[in-house]
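Removed: one protein chain of the complex. Kept in place: all other protein chains.
So, chain A:
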């Protein structure tokens, strides 16, 4: 099994096909969208492939160390930041093909007029901690 991160972006992904922002949808369309996401996660739990899923607030800030004895510096949020993560789902699947298939399904969540959004999701494999024991026999 291999773990993959499905990243959903507020900004930074190529435009979806059904490109109407959520605040222009009807409340029922929003409910249908949320229901689709919840059902998707529930289904993956049933297939034994679900690991985690969380949403992120769109507003955040940058933080960095500012030297010994000084509080960290904060900055932002920057309206111009290109890439803004909206949330993630982590799946544990048998193959890369399966990960792509599931990302495709998630991207079909309904949006305006109940039609699939076709939004772009970013699919990133996890690095494991260590190689498996017999993988590198000269080790």
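The rule is short, and it goes like this: contacts are C-beta pairs under 8 Å (C-beta built on N, C-alpha and C of every residue); 3 or more make two chains touch, one makes a residue touch a chain; residues count from 1.
Everything below uses one rule, namely that contacts and distances are computed from a predicted model.
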| item | value |
| --- | --- |
| Protein that the absent chain corresponds to, by UniProt name, given "ABC transporter permease", "Glutathione import ATP-binding protein GsiA", "RNA polymerase subunit sigma-24" or "Cytochrome c-type biogenesis protein CcsB" | "RNA polymerase subunit sigma-24" |
| Contact partner of the left-out chain, one of A:19, A:47 or A:81 | A:47 |
| Those residues of chain A which, in the complete complex, touch the missing chain | 1, 3, 44-52, 92, 94, 127-139 |
